[in-house]
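All protein chains of the complex are present and in place, except for one that has been dropped.
Chains: A and B, in written order; residue numbering restarts at 1 for each.
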Amino acid sequence: MFDITLIVNGVPREARVPARRLLSDCLRHDLGLTGTHVGCEHGVCGACTVLLDGEPVRSCLTFAVTVDGHEITTVEGLAGPDRPSPVQRAFAECHGLQCGFCTPGFLCTTTAFLRDNPAPTDEEVLEGISGNLCRCTGYQNIVKSVHRAAELLAEEPT
Amino acid sequence: MTTKLFGEPVRRREDARLISGQGRYLDDLGPGALAAAFVRSPHAHARITHIDVDAALEVDGLVAIYTWEDLPAGVCEPLPLLIPHPALTHGRTAYPLARDVVRHVGEPIVMVVAKDRYVAEDVCSLIEVGYEFLKPVVGIEEAVSGAHLVHEDVPGNVGAHLVQEVPSADGRSAAEAIEAAPHTLSFRLDIERSACTPLEGKGVYARWDADDQSLRVYSSTQTSTSVRMALAAKLGLPLPKVEVIAPDVGGGFGVKIVHPWPEEVLVPWAARLLNQEVKWTEDRREHFISSAHERAQVQHVRVGFDDEGRVLGLSVEILHDHGAYTPYGIIVPIITSTQLLGPYRIGAYRVEFSSIYTNTVQVTPYRGAGRPQGVFCMERTMDKIAQHLGRDRADVRAANFIQPDQFPYDQGMIFQDGRPLIYDSGDYPESLRKLKDLIGWDDFPAQREAARAEGRRLGIGLGCYVEGTGVGPYEGGHIQITSDGRVHVSTGLTSQGQGHETVFAQIAATELGVPIERVSVVTGDTRRFGYAVGTFASRAAVMSGNAIALACRKVREKALRVAADALEADPRDLEITDGVVHVVGSPSASIPLATVAVLSNPLRYAFDEEAKRATQFAGAASMDRPPVAEGEEPGLEGKDYYSPIRSTFASGMHAAIVETDPDTAEIRILRYAVVHDCGKMINPMLVEGQIHGGVAQGVGGALYEKMVYDEHGQLLNASFMDFLMPYATEIPHIETDHLETPSPLNPLGIKGAGEAGVIPVSAVIAAAIEDAEGLPIDRMPISPSDLYAIRRTAGN
């Protein structure tokens, strides 16, 4: 067993885990942050995507011990102090989710994507979200949500 | 109705929690629960000779290991055959844990309970199961040969055989009509296996309360009420001691309507036995090999038609691959057989299907539920007729349409709900007109030629469908207005992302005249509503939507009655706006619904200010009648049910333009257009969302997704690596237009919309590829490799 500290959504969180504990399970079951979802456990669906030191990664393809001491952002940490983040608001506004299971992965992916590319083209949006599976929406409203989020982010005071 | 929300693109009320990680899906519950895992058969067909658990017993954290031998009466019996049918002469279902023979890879054999899933899987890997191999039966052709049997006592592997025949108006059989027709064609069509694959798999979490001797079960299901009844029966518990709740569910698409799954029985049973919370969360591999698939059929078609392309006789023989078991009966091939007719009136029709057992995962409804296959058959037939006659494909369809003045239209068959197949309403010519406009049908030939001149291959296709939605028998709605003015709506059926919390709130807010913010909706919780059927067959909006509207009307009537008393007015002069009852034309004479709720419940005890006003000592009660008058009940609440005489029939038409690469045989959808008619739309934004999602699943089924079994019955692509569910990059932009032909069958005039998007896609894409290539496309899905092979066979 290993004692690890993860800086999750800005807060140091300690856990005692076996080496084989996947980061997804550590977040969900050791730290109680169940917003990160597990859809395939082989890295294809993207539901478990979280930000590791700011970059989106598959938490189901990462051992918690490996990222001891690193910063993790989950869907629970995306919102601002008084309201959801622009990306979150855009998804709600554009009907970018139905069952909501894949949504945390899309939100984390989109958050990092728009940080790196604040005014993406359609094609860039498709590329940006192309590693996340959604079975409900047909993606059309997700693409719309990403564009809308870009608009909302541009309007945000920095 | 003063607060008009019905018909508006109201934003979803579910989203606040789902975008913030505050949803509660099955695996988010019960953090301290023990974990279950299963040893599943690695073989498609084998007799179990022994099970040795010795090596597993040493594992630290193991709690229990169960095999079939450990199961008590009730639990140990085969799972129910949910929908029996006289034609299903050889229905077979599995035991919750294999008893002696396993009939598909993935069938559960041993249940392990341990402190967590990691340990449970460690234990599974140490349990040794001995097998005597039996010959696996894989593929429809091999199964119908009957050389080897899936079930020893099912000869020829035929579980069901059904013939339905509708003679022509002049009394001819289909065979006679085809014989006499000026033109005839016969051909074979193939559709391969696919599956729902919701992003969240199944899951069950059970708590036994030893003090109360009661069971609470959470299941990622499409029908909590029926899981509850099945569990009470299986476990021998009084129904009131069992509650089942569907929490947030991460997609269903049909697979979660089947119940009880083995795990749905075993997990609660073990929780009670161990007196500890137990949870099973299906992983992705389990979902592929032990849930359910659909779609696979072989169809032999014979059609006779006249010079205009009017179908005079149609005969279809369907071989339906049912997998190893038939827990959901023969609903899928029945739907294929009946919905095949689409928007057309044809001369004479004969359909015969055989439902065939194979050593593969069982087949149960997947969004569309047999319709995509039926529509593929009919629409390919229409295209072949057009090609044969050299006529426009849209014109041939138009020549066969049921006309708007012919409704209600009786197709002369029995539908999946056991009721006559009578279409209630529709306007197919108008749908086609809109579709042709939207896609630019008439201009396309020029576009195709221009592209051809540049060495590009473009093709266009279209497909039409009619979908029986809102099947019975019933759903109910319960409304309670509490003394804080809040409206609590509940219905028994469940939600998997459709937005029921929003649309049902829209209905309630509209009916009651209250702000939507005051309305909350609960679905799929047997503590709130015990009688329900479930969410499937595009029925939730029609069934529960109307039930909720009816229940609201009851409550509204009572509210007006109580308010009329208080205002000394005639109820007929009252209306409700923004949650306030007032006299029409006299806004000052008003009373908030909250107060009406207080007044409706005469109390003895004043526990707060509202209650004080409602005590029997507070007001000027009439001394000549009891505080609760005869025929009345305390409280402002009401319940009603909606039970339709038969299904309502939605319809739609899709068209696509595709491009095929002359060199690589890659297939790209350039445009995709949908015209859709689901009657009155409660929330057009959500209807569009349903269509987008359905079309995307259809595109998956047309170009990417298939379950590939080898001859040993091994599923070769049991992962998202190799089962190619499309990403955003594979799905075209979808253009939509709507028609709103109200259903005359229900108070709200609505029809279902959930499955529509998926239904015609394979037919449409096949038609477009055929148009681009000039080669017949009779098998779906189709990959670049398949298209290349078709080109090679054709010698180009």
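The rule we apply is simple: a contact is a pair of C-beta atoms (placed from the backbone, for glycine too) under 8 Å apart; a residue touches a chain by one contact, two chains touch by 3 or more.
The working rule: contacts and distances are computed from a predicted model.
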Among "Cation:proton antiporter", "Phosphate transport system permease protein", "Formate hydrogenlyase" or "Carbon monoxide dehydrogenase", the UniProt name of the subunit that does not appear here: "Carbon monoxide dehydrogenase"
From A:Glu14, A:Glu55 or A:Glu151, residue that would touch the chain that is not displayed: A:Glu55
Omitted-chain contact residue, chosen from B:Thr49, B:Ser186, B:Gln213 or B:Thr664: B:Thr664
Interface with the unshown chain - residue positions in chain B: 117-118, 121-122, 125, 283-285, 663-666, 704, 708, 716-717, 719, 721-722, 724, 726-727, 729-730, 783-785, 788-789, 792
On chain A, residues whose C-beta touches the chain left out of the figure: 2, 18-20, 22, 25, 41-43, 46, 49, 52, 55-58, 60-63, 65-66, 109, 127-128, 130-132
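As a convention for this text, only the chains that are shown with their structure count from here on.
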Chain B to chain A touching residues, read off their complex: 11-12, 14-16, 18-25, 27-28, 31, 116, 118, 196-200, 248-251, 253, 283-284, 496-499, 685-686, 688-689, 691-697, 719-721, 725, 727-729, 731, 733-734, 757
Residue numbers on chain A that touch chain B, as the complex places them: 18, 20-21, 28-29, 32-42, 44-45, 47, 74-76, 78-79, 84, 88-89, 91-93, 95, 97-104, 107, 125-127, 129-143
